[in-house]
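Every protein chain of the complex appears in place save one, which is left out.
And now, chain A:
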Amino acid sequence: MLLTIEDLTKTFPGTVALDGVCFDLRAGEVHALLGENGAGKSTLVKCLTGVHARDSGTIWLEGKEISPASTLEAQEAGIGTVYQEVNLLPNLTVAENLTFGRQPTRFGMVSGRKMRAEAEAMLAGYGLDHVNVTRELGTYSVAVQQIVAIARAVALSGKVLILDEPTASLDARETETLFQVVRGLRERGLGIVFISHFLDQVFEISDRLTVLRNGRHITTADTAGMDRLELIHHMLGHELEEAEGRRRHRQGGVERLQVRGLARRGKIEPFDLTVREGEVIGLAGLLGSGRTETADVLFGRTPPDRGDATDADGPIDLRTPRTAIAAGFGYAPEDRKTDGVIADLSVRENIALALQARRGWTKPIPRAEQRRLANDYIRRLDIRTPGAEKAVGDLSGGNQQKVVLARWLAMNPRFLILDEPTRGIDVGAHAEILKLIGELTAQGMSILLISSEFDELIAASDRVIVVRDRRHVSELVGEEIETGRIIDAIAAHENGEGAMTP
């Protein structure tokens, strides 16, 4: 065994991030590390690379126990990491990036010639012969930068290489180039930890895989012997009991919005979407599969570079959130702390924000009206706050979420996008938000609901669209909406994928 982790435990205030996790890595293998949000993958990597100090457990590298206290120490011990966001400096040359910190010097001066030669030697065998090492790294594509980062990590560390979502911003051809490099390194005897949300890639490149869930080790197995469906069960941990579906599936409401071939390169492949009045469309998929990306494109947060949207009155401009709001869209994003509420502003100010933005800053909403609005929603949504003037940052997660909802409800949108509206909030607030979704649709509002809780999707949705590897792959309507079928659709392989139901 090249690397063995035994019984690793790491707690943060309030949560156990890793609970007695075991992991091992052989020389000359690619070992995939899988898990959903909060599974503990990144904590494991951070304990391994010296970012976090572990509470208990042991890490053995080539039979010696190690306790790296910093990234540099881990590197020197032989563990190199390459992240999705390339951690190199785009403004330095390729050669400087490769040799950084160890530039060859003569009489205290960096020798450009020796540095070039060294850099070229480091890059040899990575298929980057076209790369001029004296040019700035930033002039090359992300894929090339990624491979340069790998070359640096391998040269510095040379035993264990951790690839943390290296393909997240690469296209298919670039991914293939990267995989060739990874295979080459495997043959050279490196142990490679591969983290990715793309199951197809996991099956393509990895020899073994380990699944974590909620900080616990779930399974380690040969990739070849692992069934996709089984893997997804391991990752999600759903018992296959059926959640109660929505009682009444409204069909044939008036078509309100039509989206054709909307896409953003590197984020989400082209998709069509028809939104009817008063329906809830659920969006299901694994983390990183294109759920949030779909919402971002629909709301103009990452403007679409292809496709168009129309309603009864003609085309809708989705290039910026501003125009999307003008078209009657609303969006409560997943990360409400950074994207949703403004923590230092009061409940009243947060609720009035979008409405004020639409009116224009020259026409302020009178204070009395703002107060009336805020008190109205505090009552209707049962926001637990001492008063409308309390800073939102002081409220609990569920109440913050309600404030975000109130902001959009005050706009009376036609189409509301809710990304993980119930994440991190208590059970009571959870039920209230689901109830609210029901009431809103009864009044004719259309909702796009993104959630990793299948039970929640099944309970609330009229239709469920399944996304996988940045594609909308399947649509389930009415009776078809059940956990098993959603998981089947997520697990379906490229070739055996079910046809898209209209």
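Methods note: a contact is a pair of C-beta atoms (placed from the backbone, for glycine too) under 8 Å apart; a residue touches a chain by one contact, two chains touch by 3 or more; residues count from 1.
In this text, contacts and distances are computed from a predicted model.
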{"item": "Listed names \"Protein ImuA\", \"Thiazole synthase\", \"Sugar ABC transporter permease YjfF\" or \"PadR family transcriptional regulator\", matching UniProt entry of the absent chain", "value": "\"Sugar ABC transporter permease YjfF\""}
{"item": "Among A:Met109, A:Val254, A:Ala312 or A:Ala368, residue touching the chain not depicted", "value": "A:Met109"}
{"item": "Which residue of A:Leu2, A:Leu88 or A:Leu448 touches the chain not shown here", "value": "A:Leu88"}
{"item": "Which residue of A:Ser141, A:Gln180 or A:Asn412 touches the chain not shown here", "value": "A:Ser141"}
{"item": "In chain A, positions touching the absent partner", "value": "71-72, 87-92, 96-97, 100-101, 103, 105, 108-110, 135-136, 138-143, 174"}
